[in-house]
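Only one protein chain is missing; all other protein chains are in place.
Read from first to last, the chains carry the letters A and B; within each, the first residue is number 1.
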Amino acid sequence: MSTLRERARIAVANDELQVALERATDRFATQKVAGASTVANYEELREAARWVRAGVLARLPDVLGELADKLESRGVHVHWASDGADANAYILDVAQQCGAKVVVKSKSMASEEIHLNDTLGAAGIEAVETDLGEWIIQLARETPSHIILPAIHKTRKDIAAVLNQVAGGDLSDVPAELCAFARQQLRAKFMQAEVGISGVNFGVAETGSVVIITNEGNGRLVTSVPRTHIAVMGMERVLQTWEQFELMLALLPRAATGQQITTYVNALSGPRRPGEVDGPDEMHLVILDNGRSDILGTEFQEILHCIRCGACLNVCPVYRQIGGHGYGAVYSGPVGAVLTPLLSAAEEAGELQNASTLCGACWQACPVKIPLQDLLLGLRRKKAEEATSFSGERLAWQAWGTAWSKPGAYRATTGVAGAAAKVVPESWVPVRWREGRMAPRPRGTSFRHWMGGEGSGT
Amino acid sequence: MTAKRTRVALLPTCVVDTVAPQVGIATVRVLRRLGMDVRVPEAATCCGQPAWNAGFAADAAKVARHTLRALADAPADVVCVPAGSCATMIKVFWPELFHVVGDETSRRTAEALAPKVREFSELVGDAGGHYEHTVAYHHSCHMLRELGLRESPERALASLDGCTTADWPGADRCCGFGGLFSVKQPEISVAMADDKVDGIEASGAGVLVGCDQSCLMHLEGRLRKRGSTLPVRHLAEVLDEAQS
Partner (left out) sequence: MTGREAFLDRLRTRLAVPAPENLPHPLVPVEGVPAVAYNLDLDDPVAAFERAATAAGATVRRGGLADAGDIVAEVLATVGARTAVVAGDLDVDITLPAGVEALPFDSPVQCERADLGITGAAYGIAATGSLVLHAGAAGGRTASLLPPVHLAFLRTERLLRDAGELFRRLGERFPGGLPSQLVLVTGPSRSADIELEVTVGVHGPRQLWIGVLT
């Protein structure tokens, strides 16, 4: 796999991508301000949301137990998946029991994480992504570049080209026309599919419900038309009460897109009940661990507070330059830079803690106030602790620490003892600095020398 | 009897000591003009942030502990740091740094010191002076988001006759320096600088001003590489020039 630098080089040289990223991040910044302004106590709500999420995690086994009990009492099958393979096997089994040839999916980052489509495809089941952006990405054989806007890196021309693979070249690049084509194509899939698979924005334990929040309505179709509905939920995406849900619902759309509320907020509490005309006959909930429990009880636990709004991506100056694919992982942006190394041991993932300047914009945008910059820093410490005692960087910091904890050595290395400020020789400046930036040129005398002479006194 | 002068212990910062002495000198001159008694604790070196941000807590603590002692022992009413980032390291992150390495004694000392620590702009109020320029002010990340200091530098600039502040997009977006980030991820770092520099150039400002010399060094380096001669100044330099 490529390195962060290799991916970054490609991203910053891609002019179309840069235009798309700038447009998206600028637009989001304006919309978010507008969204937050419709609520008088936005900051109070963020603080409360952080506390609520912490409380839920502290009681997670009880909350999940209550959710499962209530759902089971309404006839829902609950499956506890310790990892992705377990979840995929269960979902495949259910789909096969239903005799499914076509499965329709609404957006689910958890199913991206476990590569569910590959499992279904290998078994000869066509898994169709129905979120417009996800469908485009699926047809283009790419991966999402944003948590809520998967095709944000593509221009309308790119998208028209992708959809014309299906349409046979008849489509213009007018978004309304592309959407109408998607509606017609995907509606046929909805009517045909035996199984609908969705993600979950929030489980609510109090009543045994799962809530799906969408604008397009595909989340409603997936859960209403096929005979069987399977919901896939990361185990942390749960709340105890509807009161807590009201709080999250006030924050999530505002943080995500600046909307006061999304078009659809769809709460599902089981399969069709007696007397109801439509809806699935069977409902399943897959609760996914897949490495999340390893994060509990650690200094990184707060990353499990995340409600997947994408706000941290939209404000991140690094995301703004490299886009979602620059992170080389399912989850991108600051949340991805924290989550990916924690959920995966891959060497490349372990590099993502450096995909940040620790500027803290993510923390200030986060609707549940996750101090993402602290978590990134924690990951850097973890990485440094794992470094062997012969690592070049470790030895360099040791030497630095020894020198700069002694005034004499500090003065010698900074050159502050001399009368004139030391002009750093060009060759001392790292090439990686010099290629893009001129070396600093100090003016005048050294500061400490000045303090001892001209600037002496008080 | 004259009123007791505020005694200031100044931590110049390693960036000033290595590459930007003019910022330290300007800081001292401005504070003294305000009647403050400014001294530099001889033994103080660096706040330890470079190693801390790289994840090397023990090495960071070694340096920070040394500077903590120098600052805590200094006979001063306030500790002035002419860099938002270093001020944040000392006020916000030192207690955690010492806690992480198991040095609870230093943590307590750091917690006791924190209330005395001021970023430079916090001490200057309505500085006053004459400065006939349109300024693009760069809000540096730690100063803005950790210390919450947006108004103090803006107020200082607004107090100068002839000085106008340009309104430019991305004034509070990270410049891409990020310490070692600037050399570990040079492509992203430079692209971020370009994003800022494009905004500054479009703003029509005649000077770029900030309170963190490290950001300014990075942005100036990029400006010069692009062939721009736009002056880049620390707030202390601006105030010193405005009052001279």
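Everything that follows uses one rule, which is that a residue touches a chain if its C-beta (ideal position, glycine included) is under 8 Å from a C-beta of that chain, and two chains touch if they have at least 3 such contacts.
Keep in mind that this is a model prediction, so the values were computed, not measured.
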Touch criterion as defined above, residue of A:97, A:260, A:391 or A:458 at the omitted chain: A:260
Touching residue (missing chain; options A:2, A:41 or A:402): A:41
Contacting the left-out chain in the complete assembly, out of A:164, A:269 or A:344: A:269
Residues in subunit B touching the chain absent from view: 92-93, 95-96, 99, 146
On subunit A, residues whose C-beta touches the chain left out of the figure: 20, 23-24, 27, 37-41, 44-45, 47-48, 50-52, 54, 57-58, 60-61, 64-65, 68, 74, 78-80, 82, 130-133, 136, 149-152, 155-156, 159, 175-176, 178-180, 182-183, 186-187, 191, 207, 209, 215-218, 220-221, 223-225, 235, 241-247, 249-250, 257, 260-273, 275-279, 287, 289, 293-294, 296-299, 301-302, 363, 369, 371, 374
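Everything that follows uses one rule, which is that only the chains that are shown with their structure count from here on.
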Chain centre separation (subunit A, subunit B; CA means) in Å: 32
Complex interface listing, subunit A residues touching subunit B: 4-5, 8-9, 12, 26, 317-318, 320-322, 353-361, 363-364, 377, 379-385, 393-394, 397-398, 400-402, 404-407, 410, 414-416, 421-422, 424, 430, 432-433, 435-448, 450-451, 455, 458
Subunit B to subunit A touching residues, read off their complex: 5, 12, 14, 16-25, 28-29, 32, 37-40, 42-46, 50-60, 62-63, 65-66, 100, 141-142, 145-146, 169, 173-174, 176-179, 181-193, 195, 217-218, 220-222, 224-225
